[in-house]
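The other protein chains are all here in position, but one chain of the complex has been omitted.
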Amino acid sequence: MSDLEQFRSDTRAWLEANCPPEMRKPMSSDEDTFWGGRNAKYSSEPQRVWFERMRDKGWTVPHWPKEYGGGGLDGEQTKILRQEMAAISARLPLVSFGISMLGPALLKYGTDAQKQEHLPKIAAGLIRWCQGYSEPNAGSDLASLQTRAESDGDDYLITGQKIWTSYANYADWIFCLVRTDASGKKHDGISFILFDMASKGVSTKPILLISGKSPFCETFFDNVRVPKSHVLGTVDRGWDVAKYLLQHERAMISGMGERGAGRPLGQIAADSIGADAQGRLDDAMLRGQIASFEVDEAALACAAERAVDLAKAGQAHPAFSSAMKYYGTELNKRRHEILMSSGGIDALEWESQRSHEGARPRAWLRTKANSIEGGTSEVMLGIVAKRILDLPGA
Amino acid sequence: MSDLEQFRSDTRAWLEANCPPEMRKPMSSDEDTFWGGRNAKYSSEPQRVWFERMRDKGWTVPHWPKEYGGGGLDGEQTKILRQEMAAISARLPLVSFGISMLGPALLKYGTDAQKQEHLPKIAAGLIRWCQGYSEPNAGSDLASLQTRAESDGDDYLITGQKIWTSYANYADWIFCLVRTDASGKKHDGISFILFDMASKGVSTKPILLISGKSPFCETFFDNVRVPKSHVLGTVDRGWDVAKYLLQHERAMISGMGERGAGRPLGQIAADSIGADAQGRLDDAMLRGQIASFEVDEAALACAAERAVDLAKAGQAHPAFSSAMKYYGTELNKRRHEILMSSGGIDALEWESQRSHEGARPRAWLRTKANSIEGGTSEVMLGIVAKRILDLPGA
Amino acid sequence: MPLLLNEEQTMLRDSARGFIGDKAPISHFRQLRDAKDAAGFSHDYWRTFSEMGFSGLLVPEAFGGSGLGAVEAGVVMEEIGRTLMPSPFLSTGVLGVSALKGGSAAQKSEYLTKIANGALLTALAIDEGAKHRPLQTAMKAARSGNGFKLNGAKAFVIDGHTADLLIVAARSAGTPGERDGLTLFLVDPKAKGIALERTAMVDSHNAARITFENVEVTADSVLGDVDQGNALLDSVLNIGRGAVAAEMVGLSDEVFGRTVTYLKERKQFGKLIGEFQALQHRAAHLYTEIEVTRAAVLKALQLIDDGAPTAPAAIAVAKAKAGTTATLAVQEGVQMHGGMGMTDQFDIGFFMKRARVCQELLGDSNYHADQLARLKNY
Partner (left out) sequence: MPLLLNEEQTMLRDSARGFIGDKAPISHFRQLRDAKDAAGFSHDYWRTFSEMGFSGLLVPEAFGGSGLGAVEAGVVMEEIGRTLMPSPFLSTGVLGVSALKGGSAAQKSEYLTKIANGALLTALAIDEGAKHRPLQTAMKAARSGNGFKLNGAKAFVIDGHTADLLIVAARSAGTPGERDGLTLFLVDPKAKGIALERTAMVDSHNAARITFENVEVTADSVLGDVDQGNALLDSVLNIGRGAVAAEMVGLSDEVFGRTVTYLKERKQFGKLIGEFQALQHRAAHLYTEIEVTRAAVLKALQLIDDGAPTAPAAIAVAKAKAGTTATLAVQEGVQMHGGMGMTDQFDIGFFMKRARVCQELLGDSNYHADQLARLKNY
């Protein structure tokens, strides 16, 4: 047996022994996600057990170095772990922007002291992070941001407003883009800085969305004092860090369209609509739309797998994540349009218990942000046109 | 009985008595179109009879004034004549760019002498016209044309090259855009001029298309001498005439998507593919695509009808024909994609008698030019954005 | 007949637009929603609708109405679509009146007069499953003495919880899927055996689920002919479909107008976003779709008023097309508004929610495309 085969069989056995049965079901509500943080709440005992066991193996962040609380796995091992978890539908033990966004940037740009301070707390779910990028007048045009950091001895004083800060009202720390120099071009003079949301002068205000939920906040900074040592990377070169991180975010968001293992959409539709004598969904038009969608979805899953393999082989184009982000989010929106059409009248209910408080329409409305957040579809297509296709003036 | 009702009943009776049965079938090949001209050929005796009878009524151009060989009908009467012809599937007795394109421009911009000279010959099918607009480097950007007309006493000497000149090799006269002044902005200094294709220095070369046919030519002018009196409208203001004429052309092309009266596409598909036990086309996916297409096609037919009514009521936006041209041509391309899919393997044959020398695939390929000729879809959308939606910088 | 509004229809539109835009702009809807208003619409405004002749728009003059047609109903619906004004106009003024016009002289005189006066609200109870499939009606109407006993459940009954009179489709013969065997009944919502649940909907408009358990109705409560209700039902549903299609035209046009305005205001990358050609082309395409849809809907409504045999096909086209156009309009509207379009504070989301409900209402685009194919024999 090769080392990898051995690793797979060990992993399978460990998961079998350690993943509680309750943690082997698809998540059905926001409660099912464990976010960690200073005020972490477990929604159930199995959720706590599962998190702690995985944390102790370093498998909340399996591919991070062990010294930072990671699992120290290489690419192949990480893929195997993911496959084995998927095989038993094991949930992620910990979801956090510290893992998916800040972590990769810290690993690449952080000083030793910064890595030592932050990475282990992320791995152990002790600190919950949020991301301070967008501003009211800096959406797609992120680099025009105006939140300013004024030098004051060893500190900056930060003043400004962010918007679309995911879960800022629950976050302990923020990683944030601020303008440290307003004299040059808009992409210069931006710094990437980390600070505690409990600092004096920070306040948040949730934004009510069309889904009736408030996953985002407006976040206000009024002379927030932050040590200069909290800058990640080079002062005034924060745009590089931001770009690096956005690529990770896009690659992550593009994965939303992947759902190969789930129940076929056509069967979900048949639950509401029924099947004809030959077992085909009893709405031929909708069946055709679903089948075409599932062709695209399955193809996207292949592209996502290939993107990982290309990256491992050092053959990936750095802007390819933008293509995948575009495609994955547009597909996910289409998926939820189909789910709404499949649910028909029943999917229009907004508050009843029968409808799980309108889970389906709320999820549908939520997806409309997919092609906006983390870079709009239009911005993604522009990046592909410019950086991959090298079209003039793009 | 109202005057219009009387007109309808008279018209119906006349058509019944005068339209030969052979002329009451959909056209099935290029031969079925009568184009007139110095070298006019009738493909059949009924074609000649039908043309001559209609010509004698002035109904080759029913809405033109009688003094120019027209029928002198008003808008309502013309509509009734069209409806009654459609009701018996009567063919057009004469097709010509003189009728559909030049005529309206002559009526609006022509001098009395020009009208007297040209309109009656168009109405009677004596002269066949072609249109000299596009040049190799002036396609979508038509105003950048470079064919020049140099003043020489009472004449111009015209030199340059046109492309996409429909049937130039069969045409007797051409209406043509030439540059009479190259000193100003590109839209200025263009004149709209008419001349005989038999003039010294004119030559044509057919362009072989992907459909295997050559409806277009390259047309060359080498010091062609044309009297200055042949300019239509004001010298150097030919762009106004061209725009006016293009609107007519677009309105006409947009009509290609209309085919309300024809056999339903789904039944055409069933001829090749068959039907299931419930009488539905035995390809559920294709059936859905056809039904969606037929929804759009029927809706477009309503929009075309409404556009005419709006124009009559003086409520039409002058740029609306661009929206219709865009929509109609894109729909027509989709129709032919569906026809190809419906025909399947049989529709791939290119030369056999069985396939009428590949009539279906050749027609399919021909439609790909619909969204290019007469202004590309991209140019049409730009016009709508600018002139109707008033979007900035459009 | 020209495919335009005539002078009277234009005046009607202006008066509807004046009242609705003035008294019931979208903030009116927002207030009702935020207050979780018990009725879900303003009784005061319905009274005004009746004074303006809108509640009795389709009621023959003999019964105190305006005796107008489907085109005029569409005119009002289009204006309702612009501000999403909650109103019983569809359930009572269109569906209720159209159904009752198929009733006996006594039924007409009793109910139509009241509707024209604004004194009676109705609701049509058709759908049972997840999708609109009127022929699949399974609800039982068993003969019982001189009358019938109703058993079954209805969903998506628009304005069901405020109705004074339910119009219920039930199967007095045959099996689900058959054309024959359907009968329409007039049922008092307070009758014994009826349980009614107001459904909170994604669009914050009104609908109800209603169960019928051994509900006894007399022979007089039959609307039209026993077992032969399908023809009447078809015509009621078709005018309703045309009306909802008109609402979607108004909704699409309004969303589009707001979006174009936003394109001319919002700056990114140092430009108005309306300067970006990719957005210009998408806006121009959407404009064309809306204009094409507008024509198809008006045509269908005119054909209904003409009693033309082609009306059912035209209605299938109109409802199918209006559904896809409205879906595109709200999707482009939200996307082009960027993050702001996702907030409850902006109104765009309301249109997206309403468009989704209008899609399902009386058959979605798939249903009607399928109907068109059936009508065309393929």
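What to note about this one:
Each chain gets a letter, A, B and C, in the order it is written, and its residues are counted from 1.
One rule holds for everything that comes next: a contact is a pair of C-beta atoms (placed from the backbone, for glycine too) under 8 Å apart; a residue touches a chain by one contact, two chains touch by 3 or more.
This structure is a prediction, so every number in the text was calculated from the model and none was measured.
Under the touch definition stated at the start, the shown chains contacted by the missing one in the entire complex are A, B, C. For the chain missing from the display, the contacting residue among B:Ala123, B:Leu286 or B:Leu331 is B:Leu286, taking the whole complex into account. Listed residues B:Val61, B:Ile273, B:Ala299 or B:Ile383: the one in touch with the omitted chain is B:Ile273.
Touch with the chain omitted from the figure is made, among A:Met54, A:Cys217 or A:Ile290, by A:Ile290.
Looking at subunit A, the residues touching the absent chain are 264-267, 269-270, 275, 279-281, 287-288, 290-292, 294-296, 298-300, 302-303, 305-306, 309-310, 312-313, 315, 320, 323-324, 326-327, 378, 380-382, 384-385, 388-394. By the touch definition given at the top, subunit B reaches the unshown chain through residues 134, 137, 139-141, 144, 163-164, 207-210, 212, 272-274, 283-286, 289, 333, 337, 340-352, 358, 361, 364-365, 368-369, 371-373, 376-378, 381.
Contact between subunit C and the unshown chain involves residues 276-278, 280-281.
Rule of thumb we're sticking to: only the chains that are shown with their structure count from here on.
One simple way to say how far apart two chains are is to compare their mean CA positions; for subunit A and subunit C this gives 40 Å.
Residue positions of subunit B touching 2 or more other chains, listed in rising order: 280, 287-288, 291-292. The multi-chain contact residues of subunit C, meaning those touching 2 or more other chains, are 366, 369-370.
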